[in-house]
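Next up is a structure, given as structure tokens.
With one protein chain held back, the other chains of the complex are shown just where they sit.
Going in written order, the chains are labelled A and B, and every chain counts its residues from 1.
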């Protein structure tokens, strides 16, 4: 195993991306909350919201810094570990890669300006306007990079003749069928994760006995985001199911352990698979649900795995990741829904400690769900790296030193993974909210 | 075809609609917990 560059390259890519997507997701999700908090603060002349935006920005900046680092790593690692893939991809899908760098460039410039100009404008609305390029830049980066991933699932916009790419149409490649559902899902889940992390921080402080209205304002703002974006995530998650059923049926079938093509297909939750018999034990079955997920009709026919040659099956363990992702998504939606019901109906206390605990749990759960969903979609594409054209095994580096690099980068991520929370905690405990609010009063 | 609309157009609309709903909701809702904050600092002179 230690000599197989393909497997090792997959592992190294896995840990790099697994680490990077945490930073990337938060980096895409949080700017909209910073921006809206600052705008509310300016419009309602409420300096609590301004302070909220400031403190969120501080944490955000450190995460972005680490995200820049891991993003640079994955940018280069794609070429270092998958040279043949990048060679092919370079021919067809380099446009969004190129534009992603532009979008990130744009974001980085304005983040630099935004951070250091809090008090440099007479009219604070000018400072708020600087946050718009950050929001656009970060979401646009997510958009462009997701188009590349979508392209790997549904490659379009070229002809392959004797190993050479001809008739290349960069925009067709970019706007491939997988793009809309993937982009939508990536963006709303990033907003959702950002919201839940911010809500979890506020809930944590409230649970610790802080009573300042600052935390309650933060919680409420974030929880509205949690609810709206969890609903959006469920909607486009459903659309993603329909996309899969239509364009990439083997991925859906593998995720659902759906072997025989049938109509009135059932949705399976959990279970243990006997692969030889293709039988499932201990699973919960929901009649018609898979047909509805796939085609919105209980009677629709869903293609099963047995219609595909077995060497093209994705690994079947993705079923569990699929289930876990959905369960966490439902949990997040339920928590935010309950919070809003409690909040709008005065009979309940929306700051109930048990509810706050559930919100606190929601933060790490949201990140886990991002990881599970990402594993589902990447492993579900196996054995292909460009579905139908190029297999993962054909494109890995032939170098014999991947194992050493795996160790090297693992140590790096371990160090960063320990230092990052330490630094963040130290940063936020050094200046408490209360002291900053008091200071602000003196200035006013 | 309805399927193409759902798969290729609708998801993009979902993003924009959810952003719009979020912004409007946050702006239209009244100040949260404003009547239960007597035990804390009163808001600034703003």
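Quick note on the criterion: a contact is a pair of C-beta atoms (placed from the backbone, for glycine too) under 8 Å apart; a residue touches a chain by one contact, two chains touch by 3 or more.
Here, contacts and distances are computed from a predicted model.
J.: Looking at UniProt, which of "Maltose/maltodextrin transport system permease protein MalG", "Cytochrome d ubiquinol oxidase subunit II", "Ribbon-helix-helix CopG family protein" or "ABC transporter ATP-binding protein" names the chain we cannot see?
T.: Matching "Maltose/maltodextrin transport system permease protein MalG", "Cytochrome d ubiquinol oxidase subunit II", "Ribbon-helix-helix CopG family protein" or "ABC transporter ATP-binding protein" to the record, the invisible chain is "Cytochrome d ubiquinol oxidase subunit II".
J.: For the chain that does not appear here, which of the shown chains does it touch in the whole complex?
T.: Within the full complex, the chain left out of view touches A.
J.: For a quick check of understanding: of A:124, A:170, A:283 or A:298, which residue touches the chain that isn't displayed?
T.: Going through A:124, A:170, A:283 or A:298 one by one, A:170 is the residue touching the chain not shown.
J.: Can you say which of A:68, A:234 or A:280 touches the chain missing from this structure?
T.: Final answer for the missing-chain contact: A:68.
J.: Touching the left-out chain: which of A:86, A:239, A:254 or A:325?
T.: That would be A:86, which touches the missing chain.
J.: Counting contacts across the full complex, list the positions on chain A that touch the omitted chain.
T.: Touch with the absent chain occurs at residues 58, 61-62, 64-66, 68-73, 75-77, 79-84, 86-92, 94-95, 97-102, 104-106, 108-113, 115-117, 120, 133, 165-171, 397-399, 401-402, 404-405, 408-409, 412, 416, 419-420, 423, 426-427, 430.
Basically, only the chains that are shown with their structure count from here on.
J.: Based only on mean CA positions, could you tell me how far chain A sits from chain B in angstrom?
T.: Going by mean C-alpha positions, chain A sits 20 Å from chain B.
J.: Provide the residue numbers of chain B that touch chain A in the complex, in ascending order.
T.: Touching chain A from chain B are residues 3, 6-12, 14-15, 17-19, 21-23, 25-27, 29, 31-34, 36-37, 39-41, 43-46.
J.: Would you tell me which residues of chain A are touching chain B in their complex?
T.: Interface residues on chain A, with respect to chain B: 32, 36, 40, 43-48, 177, 180-181, 183-185, 187-188, 191, 211-213, 216-217, 220-221, 224-225, 228-229, 231-232, 235-236, 239-240, 242-243, 246-247, 295-296, 343, 437, 440-441, 444.
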